[in-house]
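All protein chains but one are shown at their positions in the complex.
Chain lettering (A, B and C) follows the sequence in which the chains are written, and residue indices restart at 1 in each chain.
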Amino acid sequence: MNLAEAFTILFVVAGIFFFVAGTVGLLRFPDTHTRLHALTKADNLGLGLIAFGLAFRMPDVWGVAKLGLVWLLAVLAAATVAQLVARAALDRLPDLDEKGGAR
Amino acid sequence: MGALLTLPLLELTVGLPLAATLLAIVSGRFSSGLVLGIGPAMLALAVLLCLAVGSHGPLEVAVGGWAVPLGIALGADGLSAVFVMTGAIIMPAVALFARRAFGSDPAETTQSFTFWPLFFAMWAALNAIFVGRDLFNFYVALELLTLTAVAMVAYGGTAAALRYMIFALMGSLAYMTGVALLYASAATLDIGLLSEAIEPDRAVVLAGGLMTAGLLAKTALFPLHAWLPPAHGNAPAPASALLSALVVKASFFIIVRIWFHVMPDAQSPWLVQTLGLLGACAVIYGSLLAIRQGRLKLVIAYSTVAQIGYLFFIFPLADGSAFALPWAAGAWTGGIFHALSHAFAKAALFLAAGLIIEALGHDRIADMKGIARALPMTMAAFGLAALSIMGLPPSGGFMAKYLMLTSALAGGQIFYALVMIAGGLLAVIYLFRPLNAAFAGSHVPEIAPVPKARQTIPLALALIATIIGLASSIPYQFLQIGLPEVLEGGTE
Amino acid sequence: MTAAFVFDAMLCLLLVGTAVSAVAGRDLFASIAFFVTYGILIGLAWLRLGAVDVALAEAAIGAGLTGVLLIGAWSMLQRRCGDGGNDPAMPVLPKLAAAAVSVTVTGMLALAVLALPVGAPGLVPLVTENLSESGVGNPVTAVLLNFRAYDTLMESIVLLIALVAVWALTPKELWGGVPGLRQHARPDGVLATFGRLLPPLGLVVAVYVVWAGSEMPGGAFQAGTILAAVWLLVVMAGIAEEPRMSSRLLRLALVVGPAVFLGVGLVGAAFGSFLGLPVDFAKALILAIEFALTFSIAVTLALLVAGTPREGT
Partner (left out) sequence: MMLSTATLYALCGAAMIGIGVYGFIVRAHLLRRVLAFNVIGSGVFLFLGALGYRAPQAGADPVPHALIITGIVVALSLTALAVALVLKHAEEAGRAVLPEEDREET
């Protein structure tokens, strides 16, 4: 096993750890906002670590760039979706519904 | 005549209606006029195709120049040519009839825009099946056909369209599973290659069963018929005519291709008797329910359920599991004949019913007393077409039943002979009711005016249904071109 | 027992589990969520079976767009009809009969699989042998756009006719209007920012997927889905509105792909064979067809998701 392979294994395992943590958070946390917190934080970091680990196995710099793009797009999409879910959840809270008006 | 073979006849029978589909989408409210150009062109193509098949025997071309099994082939034998011709007559006739309902509004409406692309795509899908040689291409064409047919049914009612869709979805999945099994067995989807490559082993028999079950749902053979009467009975008349005359025949056509061309060896006594029995149930059950209907279009729709039953008598009568009985070719040809004459007669009946609805505003049989005096030409068409459905001479329906009856008697299958006679009698009863009402009384009822020109359309179709009985030897001989091997030896 | 086999077996178990949850779950939304998960997992299965093109199509169309259609319908049912997706109860006996049918189907298929010969290469040798004359290096693209181009031509018409069929359900008084529901998004919200950021990137990715499709996995249907998704996002973010269904330009956009495809086919027929592509021009023709198709597919898919017009204008 050379150094690149060792790095791959190290970072991918670390990434998986964050995914597992995020999933546990999703299942165990009490409400939508804390769950979102667990999910986005853990998953984005987890995906980043996995992408970083896999970068060591890419044949050229284009491959690395593609991995980076994948990660960037996933983070952007996750951030937007998390924001939308959070806002929708806020709208559903009963005390805010009065002030927010009909929607 | 050799020059005919250099023309891309088979490709154009599919390509031309496809082009018309695209034109109909962009030409907006002028699309109802397209058929005036496309109709004659398609009829000319069908005539040329018949001439080519008649003089050179079965044709086959490789699309894109790629030979099977890598590419897809198109082909035409007598069976293909006759069905393409039937479509080339019925489709333009129905289109001319439909121009009033789907093309006379000055502004574009939901129906006047959507009908014409659906119509041309339906034509393309039908022809793709009639000249198809590839089982997966059949699947794509069938789904195109289903989409167009469901959309046309939806004009008449959402629930009826949904019911149809549920059967069609299950049918297409079952068919596709069978195709997957056949490809896995033989690494080809071409009808000709498959027939050489496959043995009737476990996978192949299961594939045949699945494909047939799926196609039966789309053909609406008893007990998978429940969707048909509401769908065909409530759609606008031109749509009902296309659905009953041609659409249900397309899936039947593929069933014939599978069992007589792809895997004749896999026919078993069990299979042929099951299909025959289901057909017999359809004939009796459909006819009895047709008698009980109060609305004309529902009578005609249940009659379709019954008439589909006869088509499946070709399995026990031509019995492919007992090789090349002397009467097999006669029985098979009789069945195909029945499909053709039913197509013309049923299109005529639905269009005539459509005219009656336009004239009266309803199709309640009890309230159409004396309509024959107000619409004599329409009722003449109805009566003529009814003769063919009843199987009385001189008509195509009579020739078909005559051929099947002789084979049934020759083969000692008295049961099917009795069902055919019973079905004929029941048809007399259910069609006599509307005819009786139409001639009842002595007054001429008040009706909305119906132009003579439109009344000639069902009359012409009914006349064709009669003529193919009188001049039956031409289509009969024609159907022997490229006859399935399993039936050969049966022709005198 | 190898690690690969353990992975495959676990994936299969997950597939069966998500399929059961999607089909048998009580809550309709949860069922749809399981269905989307199931679709993504099938994408993984396709990778294991050496079918990267199919994996892309499954993830984009099978799981992605079908999921969007189902979720959209679920939300519409809830809001418009108060239908939460509850089922009428089925008595036990028919349920048992259904289970028997299901087990029979699976059992017979399984028996057929086990009876099939092993090691059959299918059409691999023939495709490999003819690949150099197809104009492209990706065998799946060669099959789709050359060897079996006739299927693909019909398929593009199927998609187009599905849209016409959906449009045929438009209520009379709404004909010609704007498909789908009006979107109400905050103009300065995160979604709007994302909707402005994504289109250029999405366009590049889509063009790349078509371009790469001739040599590597990719192609018109996958790229068309990407474009359609980008467009849907732009509409959801309130940056642009769906075009009216009466627009002449829109209708041209819908047919241009199939028209180029059919046109190439008919010109081919004049020179020898319908849909025949001369070796020297094959690659250029395939790319031309694919780019035109991608555009039309994107427009068609986006409008299929929007559905019929819902409110008068």
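Basically, contacts are C-beta pairs under 8 Å (C-beta built on N, C-alpha and C of every residue); 3 or more make two chains touch, one makes a residue touch a chain.
Everything numeric in this text was worked out from a predicted model, so none of it was measured.
*Asks:* Looking at the whole complex, which visible chains does the left-out chain touch?
*Replies:* Displayed chains contacted by the hidden chain, ordered by label: B, C.
*Asks:* Out of B:Met165, B:Val299 or B:Met368, which touches the unshown chain?
*Replies:* B:Met165
*Asks:* Thinking of the whole complex, not just what is shown, which of C:Gly62, C:Gly135, C:Gly177 or C:Gly265 touches the missing chain?
*Replies:* Considering the complete complex, C:Gly62 is the one touching the chain left out.
*Asks:* Out of B:Ala46, B:Ala101, B:Ile129 or B:Ala151, point to the residue that touches the absent chain in the complete complex.
*Replies:* Candidates B:Ala46, B:Ala101, B:Ile129 or B:Ala151; residue touching the omitted chain: B:Ala151.
*Asks:* Residues of chain C in contact with the chain that isn't shown?
*Replies:* 1, 4-5, 8-9, 12, 15-16, 19-20, 22-24, 26, 28, 31-32, 35, 38-39, 42, 45-46, 48-51, 53-54, 57-58, 61-62, 65-66, 69-70, 72-74, 76-77, 80-81, 83, 85-90, 94-95, 98-99, 101-103, 105-106, 109-110, 113-114, 116-125, 127-128, 139-140, 142-144, 147-148, 151-152, 155, 158-159, 161-163, 165-166, 169, 219, 221, 301, 304-305, 307-308
*Asks:* Which residue numbers on chain B touch the omitted chain?
*Replies:* So the residues of chain B touching the missing chain come out as 136, 139-140, 143, 146-147, 150-151, 154, 158-159, 161-163, 165-166, 169-170, 172-173, 176-177, 179-180, 183-184, 187.
As a working rule, only the chains that are shown with their structure count from here on.
*Asks:* Drawing the touching chains as a network, do you get a line, a ring, a star, a complete graph or other?
*Replies:* Looks like a simple chain-to-chain line, open at both ends.
*Asks:* Centre to centre, by mean C-alpha position, how many angstrom separate chain A and chain C?
*Replies:* Comparing mean C-alpha positions, chain C is 26 Å from chain A.
*Asks:* In whole angstrom, how far does the Cα centroid of chain A sit from the Cα centroid of chain B?
*Replies:* Their C-alpha centroids are separated by 56 Å.
*Asks:* Residues of chain B that contact two or more other chains, please.
*Replies:* Nothing qualifies.
*Asks:* Could you pull out which chain B residues touch chain C in their complex?
*Replies:* For this pair, the touching residues of chain B are 8, 11-12, 15, 18-19, 21-22, 25-26, 28, 61-66, 69-72, 108-111, 113-115, 117-118, 121, 124, 128, 134, 136-137, 140-141, 143-144, 147-148, 150-152, 154-155, 158, 177, 181, 183-185, 187-188, 201-203, 206-207.
*Asks:* Going by the contact rule at the top, pick out the chain A residues touching chain C in the complex.
*Replies:* 73, 76-77, 79-80, 83-84
*Asks:* Contact residues on chain C for chain B in the complex?
*Replies:* Residue positions touching the partner: 108-109, 111-112, 115-116, 120-123, 126-127, 130, 146-151, 153-155, 157-158, 160-162, 164-165, 167-172, 175-176, 246, 248, 251-252, 254-255, 258-259, 262, 265-266, 268-269, 272-277.
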